[in-house]
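Every protein chain except one is present and positioned as in the full complex.
Entry: chain A
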Amino acid sequence: MTSTETSASLTIASTSKTLSGEPKGRTGIARWLLSRDAIMIGILLATILLFSLTIPRFASPVTVGFLLLDVIPVLLIAMPMTLIIITGEIDLSVASIAGLTSASLGVMWAAGFDMGTAIAISIGIGIVAGAFNGFLVSVVGLPSLAVTIGTLALFRGLALVVIGDNAVANFPPEFTAFFTSKIGSTGIPTVMIGVLLIVVIFGMLLHFTPFGRGLYAMGYSKEAARFVGIDIVKSKFWLYVASGGVSALAGIYWTLRYSSARSDNASGLELTVVAAVLLGGVSIFGGKGSIPGVFAGVLLIGTINYALRLGRVSDVVLIIVTGTLLIVSVITPSIGAAFKRWAHDRRIRKELPEPSGSGTPGV
């Protein structure tokens, strides 16, 4: 177990005297530079640099624009997903919630609702869907993996019930224009401001509030978290509500960006989001991970995919990259840990005196 990182951050949080006596690892900047986040961000920057040098037309505002427009849904949903996985749970129903919101938005618009009202109701639907998940997982105490596989089918099914196999596409062009518009000549999409705001909110929530630190504690040890007085039921419930709300935002974005409301919008996105979050260094067992890491992870997948597409690698083959990155990212630490253990064992064996023949040690 390479638990030093999180336990250290918990230590800083509680500054207990008993732990101060323990040997310290690297501190300050040196520690941060060796952290998983820094490595992730480093890899991201190196990748961007490499592509800018080797692929013509890569380093341009057009790239920035399309790349960001493509990653926005994943980036949005990855935020609450990070928090949920850190508590040791999972939410596989996110893409279905996005699909349900998209379908409802389309139907309301077709029925002549005012756009503002339709969007507000759609977000409400997402929140209710999230609360339903939250209730089953936290209050009833059912396993989240199974529950959200169930609601994945249920919400996607409701999307079908709402809109059938129709599609609503007659959204006013100014909405699509707004969602694809850029800030000046930077190529950065205007909506990115809102997305960054959400990223920052979730980052602050996770890293700078007692609530956030409680989530790490819950992922680490549920019993310990309960004993220090964290309200597990309430925290998890609100996380699922947040997940539903943000998934609804992603669904609305999806609908208005492509100007199309269909029941199968964003289908299969749940696994992409989970893959991005895990690539960003969040442990599936909970208790470990960070928002900057996930942010870098999402952008890394987006950048590589975009660059390979520019390099004329077929779109469908690209998912190999996502899969391989995910596998490599989880295997590398465990190989590293195995190597450390081996080195540690060897050192200890050298330090300890040779066992004296067949003598029975202690009884």
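Convention: a residue touches a chain if its C-beta (ideal position, glycine included) is under 8 Å from a C-beta of that chain, and two chains touch if they have at least 3 such contacts; residues count from 1.
In the analysis below, contacts and distances are computed from a predicted model.
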"Autoinducer 2 import system permease protein LsrC", "Cytochrome c-type bioproteinis protein CycK", "NADH-quinone oxidoreductase subunit I" or "2Fe-2S iron-sulfur cluster-binding protein" - which is the UniProt name of the missing chain: "Autoinducer 2 import system permease protein LsrC"
Residue of A:R156, A:R213, A:K236 or A:K288 in touch with the missing chain, whole complex considered: A:R156
Touching residue (missing chain; options A:L197, A:A224 or A:I284): A:I284
Option touching the unshown chain, where A:L142, A:A167, A:I232 or A:L310 are the choices: A:L142
Residue numbers in chain A that touch the chain omitted from display: 92, 136, 140-143, 145-147, 149-158, 160-161, 164-165, 267-268, 271, 274-275, 278, 284-285, 314, 316-324, 326-327, 330-331, 334-335
